[in-house]
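My structure is below; once you've seen it, I'll send some questions.
Missing here: one protein chain of the complex. Every other protein chain is in place.
When the chains are written out, they are named A and B in that same order, and each has its own residue count from 1.
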Amino acid sequence: MTETPLLTVSNLKQYYGTGKKRVRAVEDVSFTICPEETFALVGESGSGKTTVGRTIIRILPPKGGKILFGGKDISGKLSGEERKELSRKLQMIFQDPMSSLNPSEKAGDIIARGLDIHRLYSSRTERREKVLSIMKEVGLPEEAFDRYPSQFSGGQRQRIAIARALIMNPELLIADEPVSALDVSVRAQIINLLKELQRKRHIAMLFIAHDLALVRQISDRVGVMHEGKLIETGTAEKIFGHPSQPYTKKLLDSVPVLYPEDTGSSGTGEV
Amino acid sequence: MEDNNILEVHNLKISLPVREKRVMFIRGVDLSLPKGKILALVGESGSGKTLTARSLMSLLPKAARIESGEILLKSKTGDEPGTDLAKLSHARIVNTVNARRIGMVFQDPLTTLNPTMTVGKQLAEGYKVHEHRFAGEAKKRALELLASVGLPEPERCFKQYPHELSGGMRQRVIIAIALSLNPDILICDEPTTSLDVTIQARILELLKKLQAERQLSVLYITHDLGVVAEIADIIYVMYAGRIVEEGSRSDILYHPAHPYTWGLLSSVPDMSFKEERLISIPGTPPDLSSGLRGDPFAPRNAWALPEDFEEEPPMFRLSSTHAVRSRLYDGAHTPPPLPENLARRIGNRSSAAEKEERHD
Partner (left out) sequence: MWSRFKRSRGAMAGLFCIALLSLFALIGPALSPYTYDEVSLSSQYLPPGAPSEEYPGHLHFWGTDELGRDLWTRVWMGTRISLYVALLSVLIDLTIGILYGVTAGYYGGAVDLILQRILEVIQGIPTIVIVTLLMLVLKPGLVSITVALVFAGWINLSLLVRAQVLKLKETEYVLASKTLGASDLSIIIRDILPNAAGQIVIMAMMSVPGAIFLEAYLSFLGLGIPDPMASLGSLINSGFKSMLLYPWLVLIPVIIFVLLVVSFNLAADGLRDALDVTLGTSEDR
């Protein structure tokens, strides 16, 4: 692709702990995401994929490397203003919609949080209208506005989380295992919603997941992470059709499939 | 074939209190587990699959009550009529059935093991409590067992604490503990959901191996049809506290009949093909506590008939192994063809796969 990338991550490093107990979580990870593109990071637990996502959105400060977002370097120390500005263009959806919503606030207030922080309305009516319109977009009924998170099903909660991120009109959305805590039949609903919103709003997405079959359905390009390193990147067709790394092959073979012929080989491959 | 079942559940009903009202969460479940087979009980969260499994081992929450039905556990030799577990006391089941006849593997390997005891101690404990053996003998058998579940260094593992093991190894230890007293039935409640795919594949393989070696009968509970396709001989699909379709692996995967099963199968993403839109089941599962009228799936069912909204359909037999709870198969209606995407996925493969299966 010849487009200028929206996000460029180069040689990103991240550690946990200090001194001798220091654990390398992410080592020299580099990739780019173009506007409107979906890049998926796949890997097993402990591979560092979630850490990459959290470092890009600056929940964790990077310990090395560069992150360029929209042409600006965001890997250094950010002032409060810069952080606020970044939050309007870069948003995140978390894995577990049980714990990513404040249990003591109503859905409407949770979604409006970004509006409150950035003072994006001039009256209570305008605030409510903005929230209701985004709720409609993600498929939440109007009466959901005044209900608490505990009164929703898992799928609906994830819709609230998506609405909260989208109300900022971000350019890049980081989705960290957005459906792995949901039932299979609900997963499809949420994935469809994300695809649809992405198309309508021209958002780029960093999709972090361990479920390869889902990644196949949503991603344009895929990066495979293993023990903190990005071992292979390529288009979805290439990674799923002709993986070059043995680890990627192993990962693909391990996915249980409905019809063994789906991948041409039996799911429980020798590993 | 009746005699071949090791466990039979008839018309099981279980209720739980919700806001000071008793609500039926299991609304009449019939289930037969044949000897030496893997039966998968599939359903979404809240469908009652876990509750059903727990009732077999008297592990229901305190507030739950078995309202009716019987749970027949056949004796090892199979010549007696069997004991009705629903009528036994909690203590009787814990002392005579659990671990001896039925072993259980739970979802989360970390919370099932006692973090303050070594693996060996937890294993040997089981023997001492149940068989009054000496520590030496118990240890020997425990080591054998650890080796049989594929732990590379049983001696070392024996001395380790649960937190020193990886998730996959912990789940192997739990399987070893569940098998320590040679039960004939193993209940697995989503044993691989918290594990990575590569580990999951190995655990499934192990279960298949153990099942074949020990002639185990396995009740496997999951919401993941991909896993079911890998492991199951027989599949039961559960929705809102009742079985909506039952059949052999090929019945359910290649000739699914119930619209809910269609939805479940369609929502499993395809690895070989990128679809514009994933098929999902519209709507959400019903709230059982607000009362039911008719078929609980009817509001989400594009093929629902007017009478489905009035009365829940009975089971209709399609073949000796296959039955479905849908009026589309009552003879008076013409069953609709499979949804397009599902038909495409099953496609020509079904004939080839079925041939393969008959060879087994």
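Basically, a residue touches a chain if its C-beta (ideal position, glycine included) is under 8 Å from a C-beta of that chain, and two chains touch if they have at least 3 such contacts.
None of the values given here were measured: they were computed from a predicted structure.
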item: From A:61, A:76, A:103 or A:141, residue that would touch the chain that is not displayed; value: A:103
item: Residue of A:57, A:74, A:107 or A:175 touching the missing chain in the full complex; value: A:57
item: Among A:88, A:128, A:147 or A:201, the residue in touch with the chain that has been omitted; value: A:88
item: Contact residue for the chain not shown (choose from B:48, B:313 or B:339); value: B:48
item: Footprint left on chain A by the chain that the document does not show; value: 54, 57, 59, 80, 83-84, 86-88, 90-92, 94-96, 99-105, 113-114, 116-118, 161, 164, 168
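As a working rule, only the chains that are shown with their structure count from here on.
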item: Centre distance in Å when chain A and chain B are each reduced to the mean of their C-alpha atoms; value: 32
item: Interfacial residue positions of chain B with respect to chain A in the complex; value: 44-45, 196-202, 204-205, 208, 223-227, 229-230, 253, 263-272, 274-275, 277-281, 284-285, 345-346, 349, 352-353
item: Residues of chain A touching chain B in the complex; value: 44-45, 153-156, 183-189, 191-192, 195, 210-214, 216-217, 236, 240, 250-264, 267-269, 271
